[in-house]
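Provided herewith is a single structure, encoded as structure tokens, for subsequent inquiry.
Here the complex is missing a single protein chain, while all its other protein chains stay put.
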Amino acid sequence: MSLTRVAILGATGYTGAELLRLLLQHPHVRVTEIVGQSKAGQKIGAVLPGLAGIVSGDVATYDAARIAKSADVAFACLPHGASGKIVAELHGLGMPVLDLSADFRLRDPKVHAEWYGHDDAPELRAKAAYGLPELFRDAIRSSALVAVPGCFPTASTLPLAPLFEAGVIEDAPLVIDAKSGVSGAGRVPGERTHFAETTEGFRAYKTGGSHRHTPEIEQTLARVSGREVRVSFVPHLVPMTRGILASAYVRPKAGIDAARATELARAKYEGSPSVHVLEPGACPDTLWVRGSNRAHVSYTLDPRTGWLLCQGAIDNLVKGASGQAVQCFNLLRGYDEGTGLGGAAMWP
Amino acid sequence: MSLTRVAILGATGYTGAELLRLLLQHPHVRVTEIVGQSKAGQKIGAVLPGLAGIVSGDVATYDAARIAKSADVAFACLPHGASGKIVAELHGLGMPVLDLSADFRLRDPKVHAEWYGHDDAPELRAKAAYGLPELFRDAIRSSALVAVPGCFPTASTLPLAPLFEAGVIEDAPLVIDAKSGVSGAGRVPGERTHFAETTEGFRAYKTGGSHRHTPEIEQTLARVSGREVRVSFVPHLVPMTRGILASAYVRPKAGIDAARATELARAKYEGSPSVHVLEPGACPDTLWVRGSNRAHVSYTLDPRTGWLLCQGAIDNLVKGASGQAVQCFNLLRGYDEGTGLGGAAMWP
Amino acid sequence: MSLTRVAILGATGYTGAELLRLLLQHPHVRVTEIVGQSKAGQKIGAVLPGLAGIVSGDVATYDAARIAKSADVAFACLPHGASGKIVAELHGLGMPVLDLSADFRLRDPKVHAEWYGHDDAPELRAKAAYGLPELFRDAIRSSALVAVPGCFPTASTLPLAPLFEAGVIEDAPLVIDAKSGVSGAGRVPGERTHFAETTEGFRAYKTGGSHRHTPEIEQTLARVSGREVRVSFVPHLVPMTRGILASAYVRPKAGIDAARATELARAKYEGSPSVHVLEPGACPDTLWVRGSNRAHVSYTLDPRTGWLLCQGAIDNLVKGASGQAVQCFNLLRGYDEGTGLGGAAMWP
Partner (left out) sequence: MSLTRVAILGATGYTGAELLRLLLQHPHVRVTEIVGQSKAGQKIGAVLPGLAGIVSGDVATYDAARIAKSADVAFACLPHGASGKIVAELHGLGMPVLDLSADFRLRDPKVHAEWYGHDDAPELRAKAAYGLPELFRDAIRSSALVAVPGCFPTASTLPLAPLFEAGVIEDAPLVIDAKSGVSGAGRVPGERTHFAETTEGFRAYKTGGSHRHTPEIEQTLARVSGREVRVSFVPHLVPMTRGILASAYVRPKAGIDAARATELARAKYEGSPSVHVLEPGACPDTLWVRGSNRAHVSYTLDPRTGWLLCQGAIDNLVKGASGQAVQCFNLLRGYDEGTGLGGAAMWP
């Protein structure tokens, strides 16, 4: 199998570092570019001490022309807003790009403008594949640009998509009560992620329908169901580093229970190297997927009230970001989809 | 102000220990009985090392006659099922009792039988006041037996009751997605609370409408609204020791928004020494109430979907158990309701 | 008992907030000034959400003349270096001050200059009492300025002082391996205290004899022993919010074992409202003192090697800062030393 030379842009943040961890173990990859901005020129082992003694050299500066020569594919782990131009530039040089930012995820320019304002690359965004392999495998294979989904949309969409696709959910505004570990907020320190005010505390944030992952979830569920979908998405911060648990509450159509939902999901995800559908009524735990590219999905019906609880658990930095990007990369390059991603969760 | 002699039964578990911490600071209380079962005969300072050098003597065995002589009021911090008989015995000896178990919370014998099976004291249960002072202050004052609410019902009911009482919520099965710290599971070690499998993990438990706090919430909301209420209650375990955040999703009637809900709650809880209603859209944090008898309540409308998020945050061991018991005790004994409970949260 | 009007300077940091929590419960105190700098003008309940609904009003700006009128005593919870001038100014206006910074702790100007450089108030520093009540009770009572000790020196000195005073330790460079919760680093976010890089990590910092608490420990042990003392002090960061455990390793003189050390410490701390000496060989736990002004001290001899392990556990924000300041304040004002500080640890 031919080797792919890979560039990582934004390699010193959490998703960039996680990509490095994964790609250094990938049998068909050679990481040729470790690019950062604020930390450029510093030793990689100093910026990412877990790599001290494993990876030598300095964090490189961004230079599109150099990268286009030294690498075959680029992963962009840049902040929303900063990614668009750089991705466009690399795309213009003929490089396939896997973009982990939000800049290319929303296809409708109006929706993108409403939630993000800026719009650096509307034409390019129309061409991007949405990098959720379990739903859009073929599009990813043939795309030159993959917009890798956000962590919340991945955890939320995986349990819901099979039911929306099968048309077994009543039309009604959907509630998704989601919980995320703190690493989702990134590497830049702030009050919200200061240890002493985070540990032993639990809270919601960006309530009132204001979290930008909302339209991403709506877009995907609309695509698979063919209908407009409205989601009330409420994120919470869990005093732990990694992991997302999304608890979605839906009204199933008559006759649909947890067993039937489980069947639909198992049929949908058969053969997936990443998604595992638990027994009906089981409760996934983020610890069981931590450090892995696994998603645990489950369904539970409350017979007293008729609500169907659809849960998805992932590691936000792996299946919710960097692992999923590698999964898309494998499809793009014709490798087996799970290559370099077979590892089980780190437990405990 | 006259002094009350107090007995604590089950003093070595988490709620018992928390009661001791609070009552030792209460200006009108003398704790005369520290009673345990499995740890009887051991030094108090060995069983509860935080009290070493503060409280001397051994954990006492249970003896109703002795306790009826040495104490004026009893707090029972016993497991569900074990409390009923003991409370009945002390009640028979003329002692006012504050019971922290579930044995006297559900008034309808059929509902009690359905959720708990055993029924040691049906007549007595009919006489018990439900110890949520903000809603049932007068009944608590004149009752000889107070059934102190569970932690989840307190966190869930406080934000919802003003809206149900005012009739501004649509009839529909309600979703309460609740999150609890691990101390709610008590002092007995088990797989579910083993450190290495709890920290850095997040999961739901007792899903499918099976958690026994469900009928308690339904009972209270029905009492204040005069209508039957059905709740889908889904508890989650947060990797932290103390705190509950309940996120309830309701459909408000036309014209009801977060500002109006906030007004209703502020009117309802005016003068309360415990409940604080945040500004509309604010997000309570369990860390802000930890160690205190405070409840933080807030309301947020998602204008895109029409869902009204009603949140309540408490410390499960204080406002969700022992602090609330002291609050009820103050009412029962004619002390100012907040006596001994004025402390702010331990932050950070 | 007469009421004392109190000003808190730097009230919005962790030690300031903890002082507020304690003083609001103090029966002889009225807090008349809540002063901050970076947060001046903001609502107290917004800056310290645990006080929302308890304390109204805004964070005040610093104004020495106003404070001297409205308060009888000031507590300064300011950063090292910033405290000196302000304390001198209030002292000049005749106000007794309890200073929680390091600016007045080291008596020898040369030692102060060596470790801190700046020296805003050398004369005043010579007059300050060192606020460790268990060792310097009388000096604190009659002092107009109390330099409240640092958290590490308190945890380290309490177990060692009785042995140094009794002359039962061999002269030799002492090793103190100390461990602190993260709140010791204060409220300003930084890489070192970012949740995702703190939880599930453990590390030393400021090694090589560079931590500024070193000379404070040496000064106190020299004072009680009458000999020069050299300490190798190595702090570590524990992924928890509160608590310090100091493990000091000393060579006892012939015939001195853990039982004898325990006797000496119990004799020294008899009647103390704060220090509890555990049985020989017992291991204190920071959780047993969290949220309280308690110090747990213990001694263990390793008979195979002759090392005597002397341990002290405190809550860094209470006995290691704000609680100890209140203890000094009580002495200064003639109140019972433990007033407002009797509470047991918050456990669990």
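By written order: A, B and C. Residues from 1 in each chain.
Assume a residue touches a chain if its C-beta (ideal position, glycine included) is under 8 Å from a C-beta of that chain, and two chains touch if they have at least 3 such contacts.
In this text the structure is predicted, and so the values were computed from the model without any measurement.
Peer 1: Considering the whole complex, which of A:L278, A:L301, A:I314 or A:C328 touches the chain not shown?
Peer 2: A:L278
Peer 1: Touch as defined at the start, partner being the missing chain; which of C:G41, C:G281 or C:G334 qualifies?
Peer 2: In the full complex, the listed residue that touches the missing chain is C:G281.
Peer 1: Of B:Q37, B:S70, B:T193 or B:S210, which residue touches the hidden chain?
Peer 2: From the options B:Q37, B:S70, B:T193 or B:S210, the contact with the absent chain belongs to B:T193.
Peer 1: One chain isn't shown here. Among A:V35, A:L51, A:L106 or A:A121, which residue touches it?
Peer 2: A:L51
Peer 1: Taking the full complex into account, find the residue in C:V234, C:A265, C:A295 or C:L341 that is in contact with the omitted chain.
Peer 2: Checking the options C:V234, C:A265, C:A295 or C:L341, the one contacting the hidden chain is C:V234.
Peer 1: For chain A, which residues touch the unseen chain?
Peer 2: Touch with the absent chain occurs at residues 14, 17, 20-21, 24-25, 48-54, 183, 199-200, 241-242, 276, 278, 285, 287-289, 291-292, 294, 296, 342-348.
Peer 1: Considering the whole complex rather than only what is displayed, give the residues of chain C touching the chain that is not shown.
Peer 2: 173-175, 177, 179, 181, 196-197, 199-205, 207-209, 214, 230-232, 234, 236, 238-243, 245, 247, 249, 258, 281, 283-288, 290, 300-307, 309, 311, 313, 348
Peer 1: If you put the missing chain back, which residues of chain B would it touch?
Peer 2: These residues touch the chain not displayed: 14, 181-183, 185, 187, 189-191, 193-196, 198-200, 239-241.
The definition used in the following text is that only the chains that are shown with their structure count from here on.
Peer 1: List the centre-to-centre spacing of chain A and chain C in whole Å, with centres computed as mean CA coordinates.
Peer 2: Their C-alpha centroids are separated by 46 Å.
Peer 1: Hey, what residues on chain C touch two or more of the other chains?
Peer 2: 14, 183, 199-200, 241
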